[in-house]
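This view holds just a subset of the chains, kept in their places.
Here the chain labels run A, B and C in written order, and each chain numbers its own residues starting at 1.
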Amino acid sequence: MLPAAPGTLVGVSRVVVDVVLKPEISDPQGQAVLGALGRLGHDSVRSVRQGKHFVLEVDGTPDEAELKQIAETLLANPVIEDVELHLPTD
Amino acid sequence: MTEDGTAGQASATAGLSDLDTGPGRLANRLDTVDLAASTPGDEQPYAELGLRADEYVRITEILGRRPTTAELAMYSVMWSEHCSYKSSKVHLRQFGDLPPSDALLVGIGENAGVVDVGDGYAVTFKVESHNHPSYVEPYQGAATGVGGIVRDILTMGARPIAVMDSLRFGRADAPDTARVLPGVVAGVGGYGNCLGLPNIGGELVFDDCYAGNPLVNALCVGVMKHEDVRLAKAEGVGNKVILFGARTGGDGIGGVSVLASETFDAEGPAKRPSVQVGDPFTEKLLIEACLEIFAADLVTGIQDLGGAGLSCATSELASAGTGGMHVDLDTVPLRDSTLTPAEILMSESQERMCAIVEPGKVDAFLAVCRTWDVLATVIGEVTAGDRLTVDWHGERIVDVPPRTVAHEGPVYQRPMQRPADLDALQADDPARLPRPQTGAELQAHWLAVVSSPDGADKTWVTEQYDRYVRGNTVLAQPDDAGVVRIDEESHRGIALSLDGNGRYARLDPYTGTQLNLAEAYRNVAVSGAKPLAVTNCLNFGSPESPEVMWQFAEAVRGLADACRELGLPVTGGNVSLYNQTGDVAINPTPVIGVLGVHDDVRTRVPSGWRVPGETVLLLGT
Amino acid sequence: MRIGVITFPGSLDDVDAARAVRLAGGNPISLWHADHDLKDVDAVVLPGGFSYGDYLRAGAIAARAPLMQDVVDRATRGMPVLGICNGFQVLCEAGLLPGALTRNSHLHFRNRDQVLRVERADTAWTQDYASGQRIVIPVKNGEGRYVAADADLDRLEGEDRVVFRYVGGNPNGSSRDIAGVTSGNGRVVGLMPHPEHAVEDLTGPSTDGLGFFTSILKAVVNA
């Protein structure tokens, strides 16, 4: 692990989990944003999908298997969502 | 205690963090009572905190020394217009002077008045504003407005059973209305729905005068048995002070003093106040925990934390009690460990309550909180004597007579003057308006009337509110009054209506306010209920304007006279001043709630015709 | 007849569900999410509300409550379970029912009196209705849009597991107008609308919801 960033507690790492709807599931929130962008003249934006972004602070070195399980079974619902787990690069 | 000033301005927050370390003070040295006594000449930023020079002098006279930073913070929030009612108090006395009513169990002055509705049941209800925060962050402003009024009702010992909302915005087609209205409606719904409180009615009005200053007034009603009434006072030396609910963060610090006493300026988002995020789930747990605590008789006094946070709760509890109080501020659970003691005392973090508990009952109290996953911490105790003291890191930072903070703030007799334009306004008779001359003109008029947003169907709003939860809603939208059953066996129930009319009040605040009351009264009466009591929320412009002050005084006088005439007590209410768009005050807008009782809700009368062949009668003139 | 009603932190319509059981002639038993104790109930209702504030995803956190392990266990062995609104969301999150409930397509909470068509009158919770019958009960939710992959929806329909459909307007954008579904054996049913709010003339739009609770009492007797 890299030395902790200033202000970060030593021995705590930051794990990011992004949860997105599976492509085949419709996303009215993203649609609403897209509609608003169109009305405001931002025509270059073709599509918007809205998902969730979790930032976890974890004691010590993150346990990848455990975090994968957390991400896939609690943070996302595998029936409708996909997850991306970003561990700190070390 | 009321709660309008949710959000603190960034500048005030910065000013405060500087206080403990800032110029004039030894760097990083805590401002203690001892230090204050030994450095009487130190400059203090009382003006930045919204205090006037003469008010500051009065504080030094009360204390016999300069206040510490923490004391200054407390006085500044508690002596703000919002908390001290300093401009309105002299007028509001008329409500207290109304003839006594047999139905009134607890009168004005407590968190909410309590009314006897028969069979041993008591009902408490109150309306409160959250106008300014709802303009800044519509969803959260409105949501936390509902949260605040629900805690007021809970504090009385009652189970909250329904909410209502009275909303006013700028023109329906104004761009900012499209920002503010959907957020406010979603916020009222989001919070109330998540608490499981049916929304049983309200108002939706559009007028240019609210364009930069929407009105968001929320009402909550709760029910209890007579013996369950709880009061906000700290009694019994040695009893513990328990803070429970959410952790304390840097929310709305300075909001009470700054927001309630200043208007918005149109400076960009960077200077916008920090806003609180409501957590209705935590509040729902707080409600269930409190009701279990009341049922087990575990508290001797209780107070919610609203505007002015701990400053308010501790000083009001101590001031209403018989002794003093001591608090160890280090024990307060924080969300942000960098908060200064003054900030902790001023924080307006939502979803918190403060209870006074006998030592032998503390364990049972904490156990109930654990069941409901509610954080609860003993932060102090009731003491002999009559001082409120607060320690931080082992040093005394507050030592004040609590009454001077909570109940003996400044009172102003502000100058008043009848608005110069009133004669012209009153003379402006509709007779001068052109009459439609042709069929086409008549059609245009008719279309204008039926398509007016004020007259339009309100379903877009009311569909976002749960009207069914708890299974006792007998009447709600689109009926004139909301009716709720309170006893499934006896069918006893209550009716409520919430009404305002800023245009009438602008034309004549005395008569206009009486018309508002009459409307709410009629709405309750036509549901078949007997009207029993009145609450109100007085939304006005700046009290520093003599014309606004005159409008205010006339409105209060009108309401008091009408209540006397109808034999109804005013059980409580809320004053929201400094409502203006730019330099122009809103129309004076008293919003009046009337509570009535149904001995048997099965006999309620809905609005509208249900059965063909019924006879139509017109009553009145 | 003992019909359990679970209270999770944030459950709201538990009092209403218990009242509906009582009005139908049953004995409502309150169950607490954190216990491992089903108190010998014959069937369980998961009520509406906002368990855990609906934070994360509606029903997601409640589905992991200790008592839910017992519910899943007993349900797979045939105990009837009804999930209403938030309860339906919990059942989907717990894997007892297929699919998921997501944000309404119009992005608003919506409360209105809703017409439903009963598609299956042979589940444990619907035998007092007739197949094809129309009933009016309140719907009120912000995350009631039933979704699943197309293939899964096809399979669900192929297995005849849609119990209710919205008619006269779909209040939340649910796929194929689905308002409620059942498990393969017809014992577990979940739906978004609220039958427990349509059990008394005084407080509901109809008394059409009572049939759920009279149905279960019969189903339990006949089991």
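Rule of thumb we're sticking to: a contact is a pair of C-beta atoms (placed from the backbone, for glycine too) under 8 Å apart; a residue touches a chain by one contact, two chains touch by 3 or more.
In this text the structure is predicted, and so the values were computed from the model without any measurement.
Chemist: Since just one copy per chain kind is on show, how would you write the full make-up of the complex?
Modeler: The complex described by this file is made up as A x2, B x1, C x1.
Going forward, only the chains that are shown with their structure count from here on.
Chemist: Centroid from C-alpha atoms only, then distance chain A to chain B, rounded to Å. What do you get?
Modeler: From the centre of chain A to the centre of chain B is 38 Å.
Chemist: Taking the mean of the C-alpha atoms as each chain's centre, how many Å separate chain B from chain C?
Modeler: It comes to 37 Å between the two C-alpha centres.
Chemist: Once you find the CA centre of chain A and the CA centre of chain C, what distance in Å lies between them?
Modeler: Here chain A and chain C have centroids separated by 31 Å.
Chemist: Taking each residue of chain B in turn, which ones touch at least two of the other chains?
Modeler: Not one residue in chain B touches at least two other chains.
Chemist: Tell me, which residues of chain A touch at least two other chains?
Modeler: none
Chemist: Under the stated contact criterion, what part of chain B meets chain C in this complex?
Modeler: The touching residues are 186, 189-190, 193-196, 279-282, 284-285, 372-373, 462-474, 485, 488, 601-602.
Chemist: Which of the residues in chain A come into contact with chain C in the complex?
Modeler: 22, 24-26, 28-29, 32, 74-75, 77, 79-80
Chemist: Under the touch definition given earlier, write down the residues of chain C that touch chain B in their complex.
Modeler: 9-10, 12-13, 15-16, 19, 48-50, 52-55, 108-112, 138, 140, 142, 194, 196-197, 199-200, 202-204
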